[in-house]
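Heads up, one of the protein chains got dropped from this complex, but the rest are sitting where they should.
Each chain gets a letter, A and B, in the order it is written, and its residues are counted from 1.
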(Lines give C-alpha, C1' and ligand atoms only; values in the text may rest on other atoms or scores of the structure.)
Protein backbone atom coordinates (compact mmCIF):
# COMPACT_ATOMS: atom_id res chain seq x y z
CA UNK A 1 0.00 0.00 0.00
CA UNK A 2 1.45 3.33 -0.99
CA UNK A 3 1.47 6.29 1.36
CA UNK A 4 -1.75 7.66 -0.07
CA UNK A 5 -3.67 5.74 2.52
CA UNK A 6 -3.13 8.30 5.25
CA UNK A 7 -3.91 11.21 2.96
CA UNK A 8 -7.58 10.25 2.88
CA UNK A 9 -8.49 11.39 6.37
CA UNK A 10 -7.56 15.02 5.61
CA UNK A 11 -9.67 14.78 2.49
CA UNK A 12 -12.65 13.57 4.51
CA UNK A 13 -12.23 16.53 6.84
CA UNK A 14 -11.83 18.94 3.98
CA UNK A 15 -14.75 17.71 1.88
CA UNK A 16 -17.07 16.83 4.80
CA UNK A 17 -19.02 14.33 2.71
CA UNK A 18 -22.67 13.85 3.49
CA UNK A 19 -23.18 10.21 4.53
CA UNK A 20 -26.77 8.94 4.48
CA UNK A 21 -27.23 6.19 7.06
CA UNK A 22 -30.13 3.77 7.28
CA UNK A 23 -29.00 1.98 10.36
CA UNK A 24 -30.19 0.23 13.47
CA UNK A 25 -31.85 1.91 16.43
CA UNK A 26 -29.04 1.07 18.84
CA UNK A 27 -26.21 2.94 17.16
CA UNK A 28 -27.78 6.02 15.57
CA UNK A 29 -26.37 8.53 18.02
CA UNK A 30 -22.91 7.00 18.26
CA UNK A 31 -22.74 6.74 14.47
CA UNK A 32 -23.68 10.38 13.98
CA UNK A 33 -21.25 11.52 16.66
CA UNK A 34 -18.45 9.41 15.23
CA UNK A 35 -18.96 10.78 11.73
CA UNK A 36 -19.08 14.35 13.07
CA UNK A 37 -15.92 13.79 15.09
CA UNK A 38 -14.17 12.43 12.02
CA UNK A 39 -15.21 15.47 10.00
CA UNK A 40 -17.98 14.00 7.84
CA UNK A 41 -21.64 15.09 7.72
CA UNK A 42 -24.08 12.44 8.87
CA UNK A 43 -27.75 12.26 8.01
CA UNK A 44 -30.26 9.59 8.99
CA UNK A 45 -33.47 9.22 6.97
CA UNK A 46 -35.75 6.19 6.77
CA UNK A 47 -39.07 7.08 5.18
CA UNK A 48 -39.71 5.41 1.85
CA UNK A 49 -41.03 8.71 0.57
CA UNK A 50 -37.73 10.51 1.00
CA UNK A 51 -34.83 8.06 1.02
CA UNK A 52 -34.34 8.22 -2.76
CA UNK A 53 -33.97 12.01 -2.53
CA UNK A 54 -31.67 11.83 0.46
CA UNK A 55 -29.47 9.19 -1.16
CA UNK A 56 -29.10 11.44 -4.19
CA UNK A 57 -27.91 14.32 -2.02
CA UNK A 58 -25.39 12.11 -0.24
CA UNK A 59 -21.90 11.08 -1.26
CA UNK A 60 -22.27 7.67 0.35
CA UNK A 61 -25.16 5.55 1.57
CA UNK A 62 -24.74 3.10 4.46
CA UNK A 63 -27.23 0.26 4.93
CA UNK A 64 -27.09 -1.55 8.27
CA UNK A 65 -29.56 -4.31 9.14
CA UNK A 66 -28.95 -4.42 12.90
CA UNK A 67 -32.61 -3.92 13.81
CA UNK A 68 -34.20 -4.51 10.43
CA UNK A 69 -37.86 -5.04 9.63
CA UNK A 70 -39.69 -5.21 6.30
CA UNK A 71 -40.34 -1.48 6.24
CA UNK A 72 -36.75 -0.50 6.73
CA UNK A 73 -35.54 -3.11 4.24
CA UNK A 74 -37.87 -1.58 1.66
CA UNK A 75 -36.39 1.83 2.43
CA UNK A 76 -32.87 0.44 2.10
CA UNK A 77 -33.61 -0.95 -1.35
CA UNK A 78 -35.15 2.32 -2.52
CA UNK A 79 -32.20 4.29 -1.17
CA UNK A 80 -29.69 1.83 -2.56
CA UNK A 81 -31.19 1.85 -6.05
CA UNK A 82 -31.26 5.63 -6.04
CA UNK A 83 -27.62 5.69 -5.01
CA UNK A 84 -26.76 3.18 -7.75
CA UNK A 85 -28.44 5.34 -10.37
CA UNK A 86 -26.49 8.39 -9.28
CA UNK A 87 -23.16 6.66 -8.86
CA UNK A 88 -23.21 7.18 -5.10
CA UNK A 89 -21.31 4.34 -3.39
CA UNK A 90 -23.22 2.05 -1.03
CA UNK A 91 -21.79 0.36 2.09
CA UNK A 92 -23.57 -2.68 3.48
CA UNK A 93 -23.28 -3.93 7.06
CA UNK A 94 -24.96 -7.36 7.48
CA UNK A 95 -25.22 -7.19 11.29
CA UNK A 96 -25.93 -10.55 12.85
CA UNK A 97 -26.73 -12.12 9.49
CA UNK A 98 -26.00 -15.61 10.71
CA UNK A 99 -28.24 -15.43 13.73
CA UNK A 100 -31.70 -15.72 12.17
CA UNK A 101 -33.05 -16.97 8.86
CA UNK A 102 -34.90 -13.69 8.37
CA UNK A 103 -31.70 -11.66 8.49
CA UNK A 104 -30.01 -13.82 5.91
CA UNK A 105 -33.02 -13.67 3.63
CA UNK A 106 -33.24 -9.89 3.89
CA UNK A 107 -29.47 -9.43 3.44
CA UNK A 108 -29.56 -11.49 0.28
CA UNK A 109 -32.57 -9.57 -0.97
CA UNK A 110 -30.76 -6.28 -0.49
CA UNK A 111 -27.63 -7.58 -2.17
CA UNK A 112 -29.64 -8.90 -5.12
CA UNK A 113 -31.26 -5.52 -5.74
CA UNK A 114 -28.54 -3.07 -4.78
CA UNK A 115 -24.96 -2.95 -6.05
CA UNK A 116 -22.77 -2.34 -3.03
CA UNK A 117 -19.23 -0.99 -3.04
CA UNK A 118 -18.15 -2.35 0.32
CA UNK A 119 -19.50 -5.01 2.67
CA UNK A 120 -18.22 -4.58 6.24
CA UNK A 121 -18.81 -7.36 8.74
CA UNK A 122 -17.14 -9.72 11.18
CA UNK A 123 -16.00 -13.17 10.12
CA UNK A 124 -19.29 -14.83 11.07
CA UNK A 125 -21.33 -12.34 9.10
CA UNK A 126 -19.17 -12.56 5.98
CA UNK A 127 -19.22 -16.35 6.21
CA UNK A 128 -22.99 -16.23 6.59
CA UNK A 129 -23.38 -14.24 3.38
CA UNK A 130 -21.67 -16.96 1.35
CA UNK A 131 -23.66 -19.73 2.96
CA UNK A 132 -21.04 -20.97 5.36
CA UNK A 133 -22.69 -21.93 8.58
CA UNK A 134 -21.27 -20.67 11.84
CA UNK A 135 -23.18 -19.56 14.85
CA UNK A 136 -23.28 -15.85 15.39
CA UNK A 137 -23.20 -15.19 19.09
CA UNK A 138 -24.67 -11.77 19.68
CA UNK A 139 -23.47 -9.60 16.86
CA UNK A 140 -19.79 -10.23 17.27
CA UNK A 141 -17.91 -13.51 17.66
CA UNK A 142 -16.84 -16.40 15.51
CA UNK A 143 -13.13 -16.51 15.16
CA UNK A 144 -11.73 -18.68 12.45
CA UNK A 145 -8.35 -19.71 11.15
CA UNK A 146 -6.42 -16.87 9.53
CA UNK A 147 -6.13 -18.60 6.17
CA UNK A 148 -9.82 -19.35 6.14
CA UNK A 149 -10.59 -15.74 6.86
CA UNK A 150 -8.89 -14.49 3.71
CA UNK A 151 -10.51 -17.17 1.61
CA UNK A 152 -13.93 -16.44 3.09
CA UNK A 153 -13.58 -12.69 2.56
CA UNK A 154 -12.30 -13.11 -1.00
CA UNK A 155 -15.08 -15.53 -1.91
CA UNK A 156 -17.66 -13.08 -0.61
CA UNK A 157 -16.01 -10.22 -2.54
CA UNK A 158 -16.10 -12.19 -5.79
CA UNK A 159 -19.62 -13.46 -5.27
CA UNK A 160 -21.06 -9.98 -4.73
CA UNK A 161 -18.49 -8.11 -6.88
CA UNK A 162 -17.61 -5.80 -4.07
CA UNK A 163 -14.90 -4.91 -1.61
CA UNK A 164 -15.12 -6.91 1.61
CA UNK A 165 -13.88 -5.44 4.89
CA UNK A 166 -13.88 -8.35 7.32
CA UNK A 167 -13.00 -6.99 10.73
CA UNK A 168 -11.86 -8.79 13.84
CA UNK A 169 -8.62 -9.26 15.68
CA UNK A 170 -7.00 -8.74 12.30
CA UNK A 171 -8.87 -7.00 9.53
CA UNK A 172 -8.95 -8.43 6.01
CA UNK A 173 -9.66 -6.12 3.09
CA UNK A 174 -10.11 -7.62 -0.35
CA UNK A 175 -11.68 -7.09 -3.74
CA UNK A 176 -11.48 -10.83 -4.31
CA UNK A 177 -8.08 -10.66 -5.97
CA UNK A 178 -5.90 -8.28 -3.98
CA UNK A 179 -5.86 -8.71 -0.23
CA UNK A 180 -4.64 -6.55 2.62
CA UNK A 181 -4.39 -7.17 6.30
CA UNK A 182 -4.66 -4.37 8.86
CA UNK A 183 -3.40 -5.05 12.36
CA UNK A 184 -4.60 -1.95 14.13
CA UNK A 185 -7.46 -1.78 16.60
CA UNK A 186 -7.98 -2.66 20.24
CA UNK A 187 -10.08 -5.20 22.19
CA UNK A 188 -11.79 -2.35 24.04
CA UNK A 189 -13.75 -1.73 20.82
CA UNK A 190 -15.71 -4.89 21.65
CA UNK A 191 -16.85 -3.34 24.94
CA UNK A 192 -18.67 -0.44 23.30
CA UNK A 193 -21.79 -1.05 21.25
CA UNK A 194 -21.85 0.11 17.66
CA UNK A 195 -18.13 0.31 17.01
CA UNK A 196 -18.49 -2.03 14.05
CA UNK A 197 -21.53 -0.15 12.79
CA UNK A 198 -19.73 3.17 13.10
CA UNK A 199 -16.80 1.75 11.17
CA UNK A 200 -19.15 0.86 8.32
CA UNK A 201 -20.34 4.46 8.25
CA UNK A 202 -16.75 5.72 8.45
CA UNK A 203 -16.00 3.60 5.38
CA UNK A 204 -18.84 5.50 3.72
CA UNK A 205 -16.98 8.74 4.41
CA UNK A 206 -13.76 7.30 2.99
CA UNK A 207 -15.23 5.87 -0.20
CA UNK A 208 -16.98 9.20 -0.68
CA UNK A 209 -13.64 10.93 -1.19
CA UNK A 210 -11.65 8.21 -2.99
CA UNK A 211 -12.66 6.35 -6.13
CA UNK A 212 -10.28 3.47 -5.43
CA UNK A 213 -12.60 1.81 -2.96
CA UNK A 214 -10.12 -0.82 -1.85
CA UNK A 215 -7.66 1.91 -0.93
CA UNK A 216 -10.47 3.80 0.78
CA UNK A 217 -11.52 0.75 2.79
CA UNK A 218 -7.98 -0.05 3.86
CA UNK A 219 -7.40 3.54 4.85
CA UNK A 220 -10.67 3.80 6.74
CA UNK A 221 -10.13 0.58 8.65
CA UNK A 222 -6.53 1.44 9.54
CA UNK A 223 -7.37 5.02 10.56
CA UNK A 224 -10.17 3.73 12.78
CA UNK A 225 -7.89 1.15 14.36
CA UNK A 226 -5.19 3.69 15.10
CA UNK A 227 -7.75 5.97 16.75
CA UNK A 228 -8.84 3.04 18.91
CA UNK A 229 -5.28 2.31 19.98
CA UNK A 230 -4.65 5.90 20.97
CA UNK A 231 -7.95 6.08 22.83
CA UNK A 232 -7.20 2.82 24.67
CA UNK A 233 -3.83 4.19 25.72
CA UNK A 234 -5.52 7.22 27.26
CA UNK A 235 -8.26 5.09 28.81
CA UNK A 236 -5.76 3.05 30.79
CA UNK A 237 -7.57 1.36 33.65
CA UNK A 238 -10.71 3.47 33.45
CA UNK A 239 -13.13 1.31 31.50
CA UNK A 240 -15.44 1.33 28.47
CA UNK A 241 -17.36 4.46 29.51
CA UNK A 242 -14.27 6.58 29.20
CA UNK A 243 -13.03 4.65 26.16
CA UNK A 244 -16.17 5.57 24.23
CA UNK A 245 -15.61 9.27 24.93
CA UNK A 246 -11.88 9.18 24.31
CA UNK A 247 -12.44 7.34 21.05
CA UNK A 248 -14.72 10.11 19.77
CA UNK A 249 -12.12 12.65 20.87
CA UNK A 250 -9.45 10.68 19.04
CA UNK A 251 -11.39 10.49 15.79
CA UNK A 252 -11.51 14.27 15.99
CA UNK A 253 -7.82 14.70 16.76
CA UNK A 254 -6.25 11.96 14.67
CA UNK A 255 -3.32 13.29 12.65
CA UNK A 256 -1.49 12.11 9.55
CA UNK A 257 1.52 11.60 11.80
CA UNK A 258 -0.47 9.25 14.03
CA UNK A 259 -1.47 7.26 10.99
CA UNK A 260 1.93 7.10 9.35
CA UNK A 261 3.68 6.07 12.55
CA UNK A 262 1.09 3.61 13.88
CA UNK A 263 -0.64 2.17 10.81
CA UNK A 264 0.08 -1.54 10.31
CA UNK A 265 -1.03 -2.50 6.84
CA UNK A 266 0.34 -5.34 4.77
CA UNK A 267 -0.43 -6.70 1.36
CA UNK A 268 -1.07 -10.45 1.53
CA UNK B 1 -34.57 42.26 27.78
CA UNK B 2 -35.14 42.67 31.50
CA UNK B 3 -33.32 40.58 34.04
CA UNK B 4 -36.15 38.09 34.27
CA UNK B 5 -34.52 36.02 31.60
CA UNK B 6 -32.11 34.34 33.94
CA UNK B 7 -34.77 33.67 36.54
CA UNK B 8 -36.38 31.06 34.31
CA UNK B 9 -33.80 28.34 34.76
CA UNK B 10 -34.42 28.13 38.52
CA UNK B 11 -38.11 27.89 37.77
CA UNK B 12 -37.51 24.97 35.41
CA UNK B 13 -35.54 23.22 38.13
CA UNK B 14 -38.16 23.95 40.72
CA UNK B 15 -41.19 22.94 38.69
CA UNK B 16 -39.55 20.05 36.79
CA UNK B 17 -42.04 20.31 33.94
CA UNK B 18 -42.93 17.13 32.10
CA UNK B 19 -41.89 17.57 28.46
CA UNK B 20 -43.39 15.13 25.98
CA UNK B 21 -41.05 14.58 23.04
CA UNK B 22 -41.91 12.97 19.72
CA UNK B 23 -38.48 13.16 18.24
CA UNK B 24 -36.08 11.44 15.91
CA UNK B 25 -34.35 8.15 16.61
CA UNK B 26 -30.87 9.67 16.66
CA UNK B 27 -31.29 12.06 19.56
CA UNK B 28 -33.69 10.38 21.97
CA UNK B 29 -31.13 9.52 24.63
CA UNK B 30 -29.23 12.80 24.44
CA UNK B 31 -32.50 14.74 24.59
CA UNK B 32 -33.71 12.87 27.65
CA UNK B 33 -30.35 13.25 29.37
CA UNK B 34 -30.17 16.94 28.55
CA UNK B 35 -33.65 17.59 29.93
CA UNK B 36 -32.85 15.61 33.08
CA UNK B 37 -29.59 17.50 33.55
CA UNK B 38 -31.42 20.78 33.18
CA UNK B 39 -33.96 19.75 35.79
CA UNK B 40 -36.98 18.99 33.59
CA UNK B 41 -38.83 15.65 33.29
CA UNK B 42 -38.64 14.08 29.82
CA UNK B 43 -41.02 11.53 28.42
CA UNK B 44 -41.01 9.99 24.93
CA UNK B 45 -44.19 8.40 23.60
CA UNK B 46 -45.10 7.73 19.97
CA UNK B 47 -48.07 5.41 19.71
CA UNK B 48 -51.16 6.98 18.20
CA UNK B 49 -53.21 5.28 20.89
CA UNK B 50 -51.53 7.13 23.72
CA UNK B 51 -50.00 10.39 22.52
CA UNK B 52 -53.14 12.43 23.14
CA UNK B 53 -53.14 11.25 26.76
CA UNK B 54 -49.44 11.87 27.20
CA UNK B 55 -49.65 15.35 25.69
CA UNK B 56 -52.40 16.18 28.16
CA UNK B 57 -50.20 15.16 31.08
CA UNK B 58 -47.29 17.22 29.78
CA UNK B 59 -46.55 20.90 30.20
CA UNK B 60 -44.95 21.11 26.77
CA UNK B 61 -44.96 18.96 23.65
CA UNK B 62 -41.97 18.89 21.30
CA UNK B 63 -42.37 17.66 17.73
CA UNK B 64 -39.16 16.93 15.81
CA UNK B 65 -39.22 15.52 12.27
CA UNK B 66 -35.60 14.38 12.09
CA UNK B 67 -36.47 10.81 11.15
CA UNK B 68 -40.13 11.22 10.30
CA UNK B 69 -42.42 8.80 8.54
CA UNK B 70 -46.18 8.84 7.99
CA UNK B 71 -46.89 6.99 11.22
CA UNK B 72 -44.93 9.36 13.39
CA UNK B 73 -46.36 12.41 11.62
CA UNK B 74 -49.85 11.12 12.40
CA UNK B 75 -48.83 10.74 16.05
CA UNK B 76 -47.43 14.26 16.06
CA UNK B 77 -50.68 15.72 14.78
CA UNK B 78 -52.73 13.80 17.35
CA UNK B 79 -50.41 14.89 20.15
CA UNK B 80 -50.29 18.47 18.89
CA UNK B 81 -54.07 18.78 18.65
CA UNK B 82 -54.45 17.35 22.12
CA UNK B 83 -51.91 19.86 23.42
CA UNK B 84 -53.71 22.70 21.64
CA UNK B 85 -57.02 21.72 23.23
CA UNK B 86 -55.46 21.72 26.69
CA UNK B 87 -53.43 24.87 26.26
CA UNK B 88 -50.16 22.97 26.41
CA UNK B 89 -47.52 24.77 24.33
CA UNK B 90 -46.04 22.98 21.32
CA UNK B 91 -42.49 23.36 20.01
CA UNK B 92 -41.74 22.38 16.43
CA UNK B 93 -38.32 21.45 15.10
CA UNK B 94 -38.35 21.14 11.27
CA UNK B 95 -35.10 19.15 11.02
CA UNK B 96 -33.71 19.09 7.51
CA UNK B 97 -36.89 20.50 6.05
CA UNK B 98 -35.16 21.82 2.97
CA UNK B 99 -33.49 18.56 2.06
CA UNK B 100 -36.40 16.55 0.67
CA UNK B 101 -39.82 17.38 -0.71
CA UNK B 102 -41.41 14.91 1.71
CA UNK B 103 -40.05 16.73 4.75
CA UNK B 104 -41.38 20.05 3.57
CA UNK B 105 -44.78 18.56 2.79
CA UNK B 106 -45.00 16.90 6.22
CA UNK B 107 -43.76 20.01 8.03
CA UNK B 108 -46.42 22.12 6.35
CA UNK B 109 -49.06 19.51 7.14
CA UNK B 110 -48.15 19.59 10.81
CA UNK B 111 -48.12 23.39 10.88
CA UNK B 112 -51.50 23.53 9.17
CA UNK B 113 -53.11 21.25 11.76
CA UNK B 114 -51.27 22.16 14.94
CA UNK B 115 -50.81 25.61 16.46
CA UNK B 116 -47.21 25.83 17.57
CA UNK B 117 -45.76 28.24 20.13
CA UNK B 118 -42.16 28.10 18.97
CA UNK B 119 -40.42 26.91 15.82
CA UNK B 120 -36.72 26.19 16.40
CA UNK B 121 -34.48 25.60 13.41
CA UNK B 122 -31.35 26.71 11.63
CA UNK B 123 -31.43 29.36 8.92
CA UNK B 124 -31.89 26.84 6.12
CA UNK B 125 -34.80 25.17 7.85
CA UNK B 126 -36.59 28.41 8.68
CA UNK B 127 -36.04 29.63 5.12
CA UNK B 128 -37.38 26.34 3.83
CA UNK B 129 -40.62 26.75 5.80
CA UNK B 130 -41.39 30.04 4.07
CA UNK B 131 -40.57 28.68 0.65
CA UNK B 132 -37.13 30.20 0.25
CA UNK B 133 -34.91 27.76 -1.50
CA UNK B 134 -31.51 27.02 -0.07
CA UNK B 135 -29.79 23.70 -0.02
CA UNK B 136 -29.74 22.02 3.33
CA UNK B 137 -26.49 20.20 3.70
CA UNK B 138 -26.97 17.49 6.25
CA UNK B 139 -29.15 18.93 8.96
CA UNK B 140 -27.05 21.98 9.70
CA UNK B 141 -25.49 24.46 7.34
CA UNK B 142 -26.58 27.36 5.18
CA UNK B 143 -25.27 30.61 6.51
CA UNK B 144 -26.85 33.76 5.20
CA UNK B 145 -26.42 37.48 5.60
CA UNK B 146 -27.30 38.79 9.07
CA UNK B 147 -30.00 41.15 7.83
CA UNK B 148 -31.61 38.44 5.78
CA UNK B 149 -31.65 36.18 8.77
CA UNK B 150 -33.82 38.51 10.82
CA UNK B 151 -36.16 39.12 7.92
CA UNK B 152 -36.42 35.39 7.22
CA UNK B 153 -37.12 34.57 10.86
CA UNK B 154 -39.68 37.36 11.24
CA UNK B 155 -41.48 36.37 8.06
CA UNK B 156 -41.71 32.81 9.28
CA UNK B 157 -42.97 33.98 12.68
CA UNK B 158 -45.70 36.08 11.09
CA UNK B 159 -46.70 33.42 8.57
CA UNK B 160 -47.20 30.76 11.23
CA UNK B 161 -48.16 33.15 14.07
CA UNK B 162 -45.50 31.77 16.32
CA UNK B 163 -42.17 32.56 17.94
CA UNK B 164 -39.20 31.64 15.74
CA UNK B 165 -35.89 30.65 17.28
CA UNK B 166 -33.44 30.62 14.39
CA UNK B 167 -30.16 29.31 15.70
CA UNK B 168 -26.69 29.47 14.20
CA UNK B 169 -23.58 31.48 14.79
CA UNK B 170 -25.91 34.13 16.14
CA UNK B 171 -29.38 33.21 17.30
CA UNK B 172 -32.41 35.26 16.22
CA UNK B 173 -35.54 35.16 18.35
CA UNK B 174 -38.65 36.88 17.05
CA UNK B 175 -42.41 36.94 17.27
CA UNK B 176 -42.49 38.68 13.91
CA UNK B 177 -42.45 42.16 15.44
CA UNK B 178 -39.94 42.18 18.28
CA UNK B 179 -36.55 40.66 17.59
CA UNK B 180 -33.69 39.61 19.82
CA UNK B 181 -30.23 38.40 19.03
CA UNK B 182 -28.35 36.03 21.32
CA UNK B 183 -24.62 35.72 20.87
CA UNK B 184 -23.88 32.84 23.15
CA UNK B 185 -22.97 29.33 22.08
CA UNK B 186 -19.88 27.60 20.77
CA UNK B 187 -18.86 25.93 17.48
CA UNK B 188 -18.23 22.67 19.35
CA UNK B 189 -22.02 22.29 19.48
CA UNK B 190 -21.88 21.45 15.77
CA UNK B 191 -19.60 18.49 16.50
CA UNK B 192 -22.15 16.69 18.67
CA UNK B 193 -25.31 15.28 17.14
CA UNK B 194 -28.63 16.42 18.49
CA UNK B 195 -27.57 19.68 20.09
CA UNK B 196 -30.13 21.56 18.01
CA UNK B 197 -32.79 18.96 18.76
CA UNK B 198 -32.04 19.09 22.48
CA UNK B 199 -32.30 22.88 22.38
CA UNK B 200 -35.81 22.54 20.95
CA UNK B 201 -36.74 20.30 23.85
CA UNK B 202 -35.09 22.70 26.31
CA UNK B 203 -37.28 25.46 24.87
CA UNK B 204 -40.19 23.20 25.73
CA UNK B 205 -39.09 23.23 29.35
CA UNK B 206 -38.77 27.02 29.32
CA UNK B 207 -42.13 27.77 27.71
CA UNK B 208 -43.65 25.35 30.21
CA UNK B 209 -42.76 27.69 33.06
CA UNK B 210 -43.23 31.11 31.42
CA UNK B 211 -46.28 32.36 29.57
CA UNK B 212 -44.33 35.01 27.70
CA UNK B 213 -43.01 32.61 25.11
CA UNK B 214 -40.65 35.09 23.49
CA UNK B 215 -39.00 35.70 26.84
CA UNK B 216 -38.91 31.95 27.44
CA UNK B 217 -37.31 31.30 24.07
CA UNK B 218 -34.69 34.01 24.52
CA UNK B 219 -33.90 32.73 27.98
CA UNK B 220 -33.70 29.11 26.89
CA UNK B 221 -31.45 29.86 23.92
CA UNK B 222 -29.15 32.09 25.98
CA UNK B 223 -28.95 29.66 28.90
CA UNK B 224 -28.11 26.85 26.50
CA UNK B 225 -25.43 28.93 24.82
CA UNK B 226 -23.83 29.88 28.10
CA UNK B 227 -23.71 26.24 29.13
CA UNK B 228 -22.00 25.43 25.85
CA UNK B 229 -19.39 28.14 26.37
CA UNK B 230 -18.58 26.91 29.85
CA UNK B 231 -18.40 23.32 28.66
CA UNK B 232 -16.12 24.28 25.77
CA UNK B 233 -13.82 26.07 28.17
CA UNK B 234 -13.49 22.89 30.24
CA UNK B 235 -13.13 20.74 27.14
CA UNK B 236 -10.05 22.61 26.01
CA UNK B 237 -8.17 20.47 23.53
CA UNK B 238 -9.93 17.23 24.37
CA UNK B 239 -12.55 16.92 21.63
CA UNK B 240 -16.28 16.37 21.06
CA UNK B 241 -16.51 13.22 23.18
CA UNK B 242 -15.61 15.12 26.28
CA UNK B 243 -17.56 18.19 25.21
CA UNK B 244 -20.77 16.15 25.08
CA UNK B 245 -20.26 14.96 28.65
CA UNK B 246 -19.14 18.33 29.99
CA UNK B 247 -22.11 20.00 28.34
CA UNK B 248 -24.54 17.70 30.19
CA UNK B 249 -22.64 18.43 33.41
CA UNK B 250 -22.88 22.13 32.70
CA UNK B 251 -26.63 22.07 32.08
CA UNK B 252 -26.87 20.52 35.53
CA UNK B 253 -24.58 23.03 37.22
CA UNK B 254 -25.47 26.25 35.41
CA UNK B 255 -26.08 29.07 37.88
CA UNK B 256 -27.92 32.38 37.69
CA UNK B 257 -24.53 34.02 38.14
CA UNK B 258 -23.21 32.23 35.05
CA UNK B 259 -26.18 33.50 33.10
CA UNK B 260 -26.10 37.07 34.31
CA UNK B 261 -22.38 37.42 33.73
CA UNK B 262 -22.11 35.61 30.41
CA UNK B 263 -25.47 36.07 28.69
CA UNK B 264 -25.23 38.20 25.55
CA UNK B 265 -28.71 39.23 24.54
CA UNK B 266 -29.67 42.31 22.57
CA UNK B 267 -32.90 43.69 21.29
CA UNK B 268 -32.67 44.45 17.57
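Rule of thumb we're sticking to: contacts are C-beta pairs under 8 Å (C-beta built on N, C-alpha and C of every residue); 3 or more make two chains touch, one makes a residue touch a chain.
Computed from a predicted model, the values in this text were never measured in an experiment.
Undergrad: Identify the residue among B:44, B:130 or B:262 that touches the chain left out of the display.
TA: If we include the chain that is not displayed, B:44 is the one touching it.
Undergrad: Check the options A:17, A:66 or A:263 and report the residue that touches the missing chain.
TA: Once the missing chain is taken into account, the touching residue is A:66.
Undergrad: From the list A:99, A:117 or A:223, which touches the chain that is not on show?
TA: Of these options, the touching residue for the absent chain is A:99.
Undergrad: If you put the missing chain back, which residues of chain A would it touch?
TA: 24-30, 66-70, 96, 99-103, 137-140, 190-194, 237-242, 244-245
Undergrad: Go through chain B and note every residue touching the omitted chain.
TA: 18, 25, 28-29, 32-33, 36-37, 41-50, 53-54, 57, 244-253
As a working rule, only the chains that are shown with their structure count from here on.
Undergrad: Superposing the C-alpha atoms of chain A on chain B takes a rotation of how many degrees, nearest 5?
TA: 120
Undergrad: What is the distance, in whole Å, between the centres of chain A and chain B, each centre taken as the mean of its C-alpha atoms?
TA: 33
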